[in-house]
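What follows is a short report on a single structure.
Removed: one protein chain of the complex. Kept in place: all other protein chains.
After this line comes chain A, so read on.
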Amino acid sequence: MSSNRKPRDKRMSIDEVVGSLESGMTIGIGGWGPRRKPMALVRAIYNSDLTDLTIVSWGGADVGLLARAGKIRRLVYAFVSLDSVPLEPNFQRARQTASIPEVVELDEGMFQTGLRAAAQRLPFLPMRAGLGSDVMVNNPWLTTVTSPYDEGHGHEELVAVPALRLDAALVHLNRADQHGNASYLGPDPYFDDLFAMAADKTYLSVEQVVDTAGLTVEAPVQRLLLSRMMVSGVVETPNGAHFTTCTPDYERDERFQRAYAAAASGSDEDWQAFHDRFLAGDEASYQAAVQANTLENAR
């Protein structure tokens, strides 16, 4: 029995997070496209022995990297984009060579509804999105449900969006305490709370771990997005969302993103060189390589 009468300290290392994941798992990745992605954790999975993953993501370079490394058996997405580079080259390459065995393309809002169903422990939730579109054709297992109510428009037949249940969720926020209470300081929470509640285990990386009181010193309480009851592990990964945004700590590293996109759309040698320079080592060596690259570019 614990004698200090405090909630658990959930701090762990990147390796411990990856070590708690298993091949074949369904893993949700928070953030949105090229925004506040848990890239340090994604990079560690990229370099891990994990295989046959189902990845659930409003995708950016997280999907691109894992696809390039052949980690994905099944991909659930509504888009994969880097915004300023609209088409994610590693994702494009994977799709055009059909290297991801199973592909589930949903509407953006359906994706949220699926997470919501999972977070509410429901098998599905109804919605209009998907009706009439090829989302229903390309995912023939998706089906509709007829409303038991007639509100003057007949018994409407709506999409029964299935719960997107996750074995694990990976999210990156700005601040957390050691127990897993976490705040976002940027303009948008994205859907990280939904990912957390849709998952059996949620691993949270943050820019900085602070004491609990510190969470509300500079930020209003409404910025506390995650409660520790939703969180299994906390990792401090400064610059851990790089090269995606982590406003206000940092914005997207557009220059680096362009270099990533160029390597990803180039020859195998181009990608190998990028991999060797930035991705082959651990997170510390990635950050050191990024810093050296930035200094080089500034010269």
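One rule holds in what follows: a contact is a pair of C-beta atoms (placed from the backbone, for glycine too) under 8 Å apart; a residue touches a chain by one contact, two chains touch by 3 or more; residues count from 1.
Definition applied: contacts and distances are computed from a predicted model.
> Tell me the UniProt protein name of the chain this structure doesn't show, selecting from "ABC transporter substrate-binding protein", "Deoxyribose-phosphate aldolase", "Formate dehydrogenase iron-sulfur subunit" or "CoA-transferase".
The chain we cannot see is, by its UniProt record, "CoA-transferase".
> For the full complex, which residue in A:34, A:189 or A:233 touches the chain that was left out?
A:189
> Using the touch definition up top, pick the residue from A:27, A:110 or A:171 that touches the left-out chain.
The missing chain is touched by A:110.
> Tell me which stretches of chain A touch the chain missing from the display.
The list for chain A reads 32, 59, 77-81, 86-87, 91-92, 95-98, 103, 105-110, 112, 127-135, 137-138, 153-154, 156-158, 187-191.
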